[in-house]
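Reviewing the structure listed below.
A single protein chain has been removed from this complex, and every other one stays in its place.
And now, chain A:
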């Protein structure tokens, strides 16, 4: 895990910037809490993997991207979609399997896409998004633009063979791809210790000549700073870069996970001491950049957005039966 946070350091960010992070992370947190609720009510079915605890990773990275950059991730994808600007209503309605969802109800939690926001899924097969992310980077290289793609994957996927096939090719062809390893310490119920022969995942690219670094994934400013460095490397045509984001998921692997593989205390300690949203909130308050009232207003706004999404997701009709047969072929 990352080292203890430098609590009193003066934030190296403007009020606007910090407020934006606060807002974006809070949206993910509240959205996921609501999704958990709707799941409990039977409105969301199947698999549902919540991003709670990991918000700083995707928000910090997205803050460093520019128009045209692409992203692709695993099945724990709600946060990535919200962070890249996809509509919470469309995401939530997909979770409930309704016509108003991003995939018109045919993809579900793990399979959503947005051509407009350059979000390429949402993949249900562990590690499969990694070469796909490199393929998006390949398209940038082929077209000669300076966009970068982000391939997010977890500590579990980091042991998949195709990840290393991809590292080799991405380095060989100098593809502009940032490999973001979201190390939340547990691959489903298997801790890093029990699954990885070496703990430092950011060094996994060394054999292929890919630079990597470990980042405190609970600190949005640290994430953004690391992302800028990685992106600069890629845009300069230097090839791929690995960022290992040390982070933590508070909830189970999926909704049906009893989480017997870790103690309640471990989770509680992380929530109290390392929460990424509290961290930004503290910076805003301690630095006298925002008042409690301002932050409460943000909280209210977010709550309204999430409630609206939840309402939409319940009001939107199920897809028409004819939808069964559409979109098999273009």
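Please note the rule applied: a contact is a pair of C-beta atoms (placed from the backbone, for glycine too) under 8 Å apart; a residue touches a chain by one contact, two chains touch by 3 or more; residues count from 1.
Everything that follows uses one rule, which is that contacts and distances are computed from a predicted model.
For the omitted chain of this complex, the UniProt record lists the protein as "Pyruvate dehydrogenase E1 component subunit beta", which is one of "Pyruvate dehydrogenase E1 component subunit beta", "Monooxygenase", "Raffinose/stachyose/melibiose transport system permease protein" or "Phosphate ABC transporter ATP-binding protein (PhoT family)".
Of A:39, A:120 or A:241, it is A:120 that touches the chain left out of the display. When the whole complex is considered, the residue among A:13, A:27, A:95 or A:128 that touches the unshown chain is A:128. In the complete assembly, the contact with the undisplayed chain comes from A:72, out of A:13, A:26, A:50 or A:72. Residues of chain A in touch with the missing chain: 70, 72, 101-107, 111-115, 120-125, 128, 130-140, 142, 149, 161-162, 164-166, 168-169, 172, 326-330.
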